[in-house]
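Can you keep this structure in mind? I'll have questions shortly.
A single protein chain has been removed from this complex, and every other one stays in its place.
Residue numbering begins at 1 within each chain, and the chains themselves are lettered A and B in the order written.
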Amino acid sequence: LCPPGVLPLCCRPPAWDRAPRQPPGLPLAPCRSFSNNKIQVELDESSGVAMMKFKSPPVNSLSLDFLTEFSISLEKLENDRACRGVIITSAVPKIFSSGLDIMEMCGKSVEHYAEFWRAVQEMWLRLYGSSMVTVAAVNGSSPAGGCLIALSCDYRIMAENPKFSIGLNEAQLGIVAPFWFKDLFVNVVGHRTAECSLQLGSLYPAPEARRFGLVDELVPEEKLLEKAAAVMAQWLALPDHARQLTKSMMRKALLDRLVAHREEDIKNFISFISKESIQKSLRMYMEMLKKRKS
Amino acid sequence: LCPPGVLPLCCRPPAWDRAPRQPPGLPLAPCRSFSNNKIQVELDESSGVAMMKFKSPPVNSLSLDFLTEFSISLEKLENDRACRGVIITSAVPKIFSSGLDIMEMCGKSVEHYAEFWRAVQEMWLRLYGSSMVTVAAVNGSSPAGGCLIALSCDYRIMAENPKFSIGLNEAQLGIVAPFWFKDLFVNVVGHRTAECSLQLGSLYPAPEARRFGLVDELVPEEKLLEKAAAVMAQWLALPDHARQLTKSMMRKALLDRLVAHREEDIKNFISFISKESIQKSLRMYMEMLKKRKS
Partner (left out) sequence: LCPPGVLPLCCRPPAWDRAPRQPPGLPLAPCRSFSNNKIQVELDESSGVAMMKFKSPPVNSLSLDFLTEFSISLEKLENDRACRGVIITSAVPKIFSSGLDIMEMCGKSVEHYAEFWRAVQEMWLRLYGSSMVTVAAVNGSSPAGGCLIALSCDYRIMAENPKFSIGLNEAQLGIVAPFWFKDLFVNVVGHRTAECSLQLGSLYPAPEARRFGLVDELVPEEKLLEKAAAVMAQWLALPDHARQLTKSMMRKALLDRLVAHREEDIKNFISFISKESIQKSLRMYMEMLKKRKS
């Protein structure tokens, strides 16, 4: 994707990215060597649009490996001057992403929790802070972290199938969405809807999600990518520089807030997830999922 | 309601409640001895839901006595581990609450104004900061402070009678809603609607209030309590701990802001209400109310 020696011209890295990295940070691969194990990336150089397809069956859960690959892929595209926009979708039928991988949060060491949570943060800082146009083509259910990915894009199109649902349902699992999930959600749907929805851990069928602005548009599933390409073309018709500065102006406050509280947020996550009561809830939830499958 | 020696287990008091009390604070009664003069409280231990009925005719106005009893009742329920949710409604026909008692703001001493305003703040900090699920079953008109009570709950259901109206109509009386009424209103209906509505002191018939989200749902009056119980059951189906942390995350900024500016807010109230022009407005308003009655 990324010819050697090419320096990013249009895409100055966002401000949060110029701060010195935390020592135990995400080991970012150099630009040219990345393997596409869990995410398939294709860049159409003529349009400047990359297609990113999650292909980590059964449910595209956001494991440490998935998150790392996602961040690396985003960084590469960000630094590739041939790329101006990304469409994010799923290669797995019926699911966009099931959200954070519960396996990474269950019975692991404190060090593992820290590494995992830092990878979640890193992914979000890259995606929400991207200077590229980002369009989510949500072709399946998208709970919790899956919804976070969609919310972090510039535009959300969802397949109009009422069997597909989307929402920040953490409360249903007995866990709490971190403050930056909340800030993001408030920005998209407003304070009142966010308050009610986060407390109830609500998942919304696509048509309902559309009604209150959690997604921007519904189209028949077979027309989803075509529509995403059309929306992308509309956004890319604008001059990059003004659009990027505008995007940064709208998103800087939230990005800065996480960057300022990043270590504290990791500590909070570790302390919460290490509680025996929370571990028990998660184990019960996983049992339930296993039973459902069989 | 509250067996002796029971310590609250599920409900850690919210952060604002752990700060040292102001010396001239609300004289909170010990847990077991409270009289139900103006508010009837019944706890159904099987469901964990308390019903709180305002019964202070003619209009459930928020006098110092009413506010004190309201705060004490809320504190008791908060500390009662058998109680997880409260439904707030009125036992007086056609009125939920008429708001702050103008008698407490007219021709009284500076000390009285301070005590009264502290009681208003205390009630709001307890209600908005409650870790219980709070549902307002608005079965009558609900102007000014009555609207504040409804806005502070987790969910608002209103009788669909267009003769019942709700809103923050302070401007119509020539007075100004304090900043925390405003912050709360903005969180529920958004900045634009709040700005317009507060300047005009608008009261909205129930159907209109529903349209822009000032109330969440309308039902025929005879089904109001049944619906409130159903909504409560839905909220109580969630694990308490995650729901409470989520609620606190959503509401902490507003609660903290009042706690930080509490004494200043009291001073502002005293200085405003002591003005002869304001006293005159309030006297004229009371005259008008008296004439209406006769």
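Please note the rule applied: contacts are C-beta pairs under 8 Å (C-beta built on N, C-alpha and C of every residue); 3 or more make two chains touch, one makes a residue touch a chain.
Remember, predicted model here, so these are calculated numbers, not experimental data.
Novice: Quick one: say which of A:189, A:203 or A:218 touches the chain that got left out.
Specialist: Checking the options A:189, A:203 or A:218, the one contacting the hidden chain is A:189.
Novice: Looking at the full complex, which residue from B:55, B:163 or B:192 touches the chain that isn't shown here?
Specialist: That would be B:192, which touches the missing chain.
Novice: If I consider the whole complex, including the chain that's not displayed, which of B:108, B:182, B:227 or B:252 touches that chain?
Specialist: B:182
Novice: Residue by residue, what part of chain B touches the chain that was omitted?
Specialist: On the side of chain B, residues 170-177, 179, 182, 190-192, 194-196, 198-201, 277, 281 touch the unshown chain.
Novice: Which chain A residues touch the hidden chain?
Specialist: 154-155, 186-190, 213, 216, 234-235, 238-239, 241-243, 245-247, 249-251
Basically, only the chains that are shown with their structure count from here on.
Novice: In degrees and to the nearest 5, what turn takes the CA positions of chain A onto those of chain B?
Specialist: The rotation relating chain A to chain B comes to 120 degrees.
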